[in-house]
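What you see is the complex with one protein chain gone and the rest in place.
Note that the chains take the letters A and B in the order they are written out, and that residue 1 is the start of every chain.
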Amino acid sequence: MQRKTFLKLTASLTTGLLLNAPAHAQTTTINVAAFADFAGPFANVMPQMQGGRLAVIEWWNKEVGSKLNVQIVVKTFDTRYDVAQTASLWPGIKAELKPALVLGLGGPDAAALQQRLPEDKVPMLLGTAAYGFGWKPNQWVLNLRPTYPHEAAGFLEWFRTTKLEGKRPVKVAIITSEATPAFADMAKGLQSYTKANPDKATFVEAIWTEVQPADLTLAVRRLVNKGTDVIVIQTNTAQAVATKRALQALGKNVPIMLSLHNGVVGSSKALGDPNGFAGDFEVGAIADASEDDTTARKFYSMLQEKHGLKSGWNAMTIMGLGQSIVAVRAIEATIKAKGVGKVTGEAVHETLLASQFTSNDLMGILPSVDFSNDAPFPTGTAKVNIATMKDGKVVRVAGDVTVPMVPKW
Amino acid sequence: MDPSGIFSTSYARDRALIRTRAQWVTLALFIVILLILPWFASERLVAVANLMLVTSIVVVGLQITTGYAGQINLGQAAFMGVGAYAASVVEVKAGLPFWVAVPVAGLVAALAGWLFGMTAKRIKGFYLALTTIAAQFIFHFVVLNLPSSWLGGVNGFSLEPARLGTFLFNTDRSLYYLFLVVTMVMVFGAFGILRSRHGRAFVAVRDDDVAAGMMGIDVAGAKSRAFVLGAFYAGIGGALWAYQVRYVSVDQFTLFNSIWFIAMMIVGGLGSIVGALIGTVLIRGVQEAITSLGPDLVERIPSLSSDLIFASMNVFLGLIIMLFLLFEPKGLMHRWNILKTNYRLWPFHH
Partner (left out) sequence: MIIEFINYTINGALLGLLYSLVAMGFVVIYRASKVFNMAIGEMIVLGAFLLWWAIQSRGMHPALGIAVALGISVLIGLAIERLLFRRLIGESVFSMIMVTIGLLILMRGLVLVIWGPQERQFPAIFPLAPIILGEMIIPRSLAIGGLIAVLAAVALHWFFNRSRTGLAMSAVAEDHQIALAMGISVRRSIAFAWALGGVLSVISSMVYLSGKSLTFMSSEIGFAALPVALLAGLESIGGLLLAGIIVGVVQALTAAYIDPLIGGNAAAVVPYIFMLVVLVVRPTGMFGWKRIERV
């Protein structure tokens, strides 16, 4: 008797499980690897970027993915912004996770995986601006923004046409460091632009100093004496602060152009004056961090309310948002083109190259994105947003400014 | 030190590296395990092993210069970089295959080592350490500022995979075997050098170079040779690194890398090749373990934020190194030797 009951129970249990099983098996998971830096130079801004990334994935899973029976799963790895660490982590990630896409962090990830990804056939998306050494054809490491010199060129041309009324070329100087090739690259690219466009910009000088400069007063005075119109600082906050102190000591007011990772808010905080960088600019080919009620801001607020986004509205979060929105749109397009089961790295790469994502698709975070085979960043469609600081807040000055051509250097 | 009961009856036997049958068997087993490792280890472990192999070549070189000859060398990463760049130039510019590029890289690095070795003749101790730090900065500056067409300047060098006929070394497994072979050759070479009269000269110079000079040893030559050898090893390691990562850039060979190499040497034990290998494996292993465990720890203990855990790695490793220096300054090998001797002499203490 007991044996029969036991058998009956087992039979009903198994049938029950079998009947239920197909329902679970229907949702496909797509794996995405994310690189983070929790102990290196970007550790302080990592939580915000990560917050942005994860919130977008959450949103897409709920809104779009659930309808397609697809869930994107993100696994984060700490690469410490170090080439050796990335190189040793990657084979394991590739074998175990089999990601369709990688959300990269910056220079070292690109350096470590530039040669491997074409063979491993997984594309990587970077939210930071590109560097000259990544400017090669047939890349699988794709930047959502053009190079730093491109962004600077966009700003310089805007500055020339508005502030100088197009009357003469802009005199531009750059303060950077040789501590890493990435920083040195910024100067070389800028020089390439000025050499190719002598009617639009003149290169005054490149000041090479330490990552934490001791004193820049005399160097900046040299720039001021030569009539510099704009000082470009795309490296870090320490150099921005040192330059600002130098300008204060000299009593001169030359506008500084910053990038997004060392933007006006961060630099003002490091200076100790919440309005310290008023009148200076931050430039990037991605949504700016102003309080204007743009599509991007609306998207951010929605994520904050409904999907647990805790990071503030600032450049790092926006970069995380930008990375993930392109990622999810690419995956979405691949699903539509090839089917749910065929979302491999190769397919996603193909989609990225073939499709054009409009700014609306990307919720206004980026201008329309169109990758081609000859550069790792969107060549034709890049536009920069220029913001400045007023009363301690980020205020947009110009949006969707075209980026001029910069010859490869 | 042989176990009791084992005597050498000829000079050759006395000098031999592997003396007893038990040692032969252990060595054979060890090599077999290394050879079949890729089959039962995950891909990530193979990649980690590759990095360990490349680093261990560099650290063995450092051991020769600093551990055996007593010449403090804080510029080993710069020599590694010289090798990496040399291999890239040979491969990319001259189009020669890797089995030419790697030895050439070693020789070029050895040349750089010789140049700095010349300063070692007059400069001693800490002053020498600083000269090697200068090597780091000079390397950085020179590579970044030479025209891009020479050494890639800011752009660095991208390489194609190593090629043997039509076979491409572009998977971790194939690279593993290549690196394993090269490492075995280099380590065996190191053992050979060190038991020759050159090795003995190194040790004499380390212990007291004035006395060594009085005994007729060419002290200047020995110091120079120590640097040349150490740099040669670093160059080979650098070339292999170039073929593994396939993108060479100046910021992969910084002063901090040199400092880590020294740390690996300390933990393993100064003056022992096996110690260098153990130190490399241990430190890299701990780094990788923390990187792997980190995300899991963060998930399980949400109160510890992720930046705390990963930043703690530096603290943890620094602590290990310091503890070793305080309690076991002669490194793990010393501990191991004591263990071995105790085992052999049991139940006697010493």
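The criterion applied here is as follows: contacts are C-beta pairs under 8 Å (C-beta built on N, C-alpha and C of every residue); 3 or more make two chains touch, one makes a residue touch a chain.
Because the structure is a prediction, the values reported are computed rather than measured.
Participant: Which listed residue (B:A211, B:L293 or B:I338) would be found touching the missing chain in the intact complex?
Facilitator: B:A211
Participant: Pick from A:Q115, A:T237 or A:S259: which residue touches the chain that isn't shown?
Facilitator: Checking the options A:Q115, A:T237 or A:S259, the one contacting the hidden chain is A:T237.
Participant: So one chain is hidden, and I want to know which residue out of B:L96, B:I193, B:A220 or B:L325 touches that hidden chain in the complete assembly.
Facilitator: In the full complex, the listed residue that touches the missing chain is B:L325.
Participant: So one chain is hidden, and I want to know which residue out of B:L37, B:L96, B:I138 or B:A220 touches that hidden chain in the complete assembly.
Facilitator: Spelled out, the listed residue whose C-beta touches the missing chain is B:I138.
Participant: Need a quick check: the contact residues on chain A for the chain that isn't drawn.
Facilitator: Interface residues of chain A facing the absent chain: 39-44, 177-178, 187, 191, 205-215, 217-219, 221-222, 236-238, 241-242, 245, 248-250, 266, 269-272.
Participant: Identify the residues of chain B touching the omitted chain, counting contacts across the whole complex.
Facilitator: Contact residues on chain B toward the absent chain are 70, 72, 119, 122-127, 129-131, 133-134, 137-138, 140-141, 144-145, 208, 210-211, 214, 255, 259, 262-263, 266, 270, 307-308, 311-319, 321-322, 324-326, 329.
Keep in mind that, in the parts below, only the chains that are shown with their structure count from here on.
Participant: With centres defined as the mean C-alpha position, give me the chain A-chain B separation in Å.
Facilitator: Each chain's C-alpha centroid was found; their separation is 37 Å.
Participant: If you look only at chain A, which of its residues touch chain B in the complex?
Facilitator: Counting only chain A, the residues touching chain B are 36, 38-39, 43-44, 46-47, 75-78, 80, 83-85, 87-96, 108, 111-112, 114-116, 119, 132-133, 136, 178, 180-182, 184-185, 188.
Participant: Provide the residue numbers of chain B that touch chain A in the complex, in ascending order.
Facilitator: 42-48, 50-51, 140-141, 144-145, 153-156, 158-159, 170, 172, 244-247, 249-252, 287-288, 291, 294-295, 305-307, 309-311, 313-314
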